[in-house]
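With one protein chain withheld, the remaining protein chains of the complex are depicted in position.
Moving on to subunit A:
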């Protein structure tokens, strides 16, 4: 499929030639075909597909903390400090919730 912007005049003839509409039904949404590595120290894994996470960052955090708590034997307040690297006054674990 020809690029929508591939034929327009631009400073560098190779500009925009890599862009392809990601969804044929909305051709104005362009995404680059590939991400190019900025260094050659190592190769990217083959057939790697980069997509955005469907779950938002708040839910990701909540799931991660719950998994950590259920997996490890450390109480929750310690996980909090290690994760964030911030100092927090500990809540008293002996305090009754009611």
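In the analysis below, a residue touches a chain if its C-beta (ideal position, glycine included) is under 8 Å from a C-beta of that chain, and two chains touch if they have at least 3 such contacts; residues count from 1.
Definition applied: contacts and distances are computed from a predicted model.
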Record-based protein name (UniProt) of the chain missing from this complex, from "Membrane magnesium transporter", "Mediator of RNA polymerase II transcription subunit 31", "ATP synthase subunit a" or "Light-mediated development protein DET1-like": "Light-mediated development protein DET1-like"
For a quick check of understanding: of A:9, A:45 or A:97, which residue touches the chain that isn't displayed? A:97
Chain not shown, touching residues in subunit A: 55-59, 61-63, 65-66, 69-73, 75-77, 80, 84, 88-89, 91, 96-98
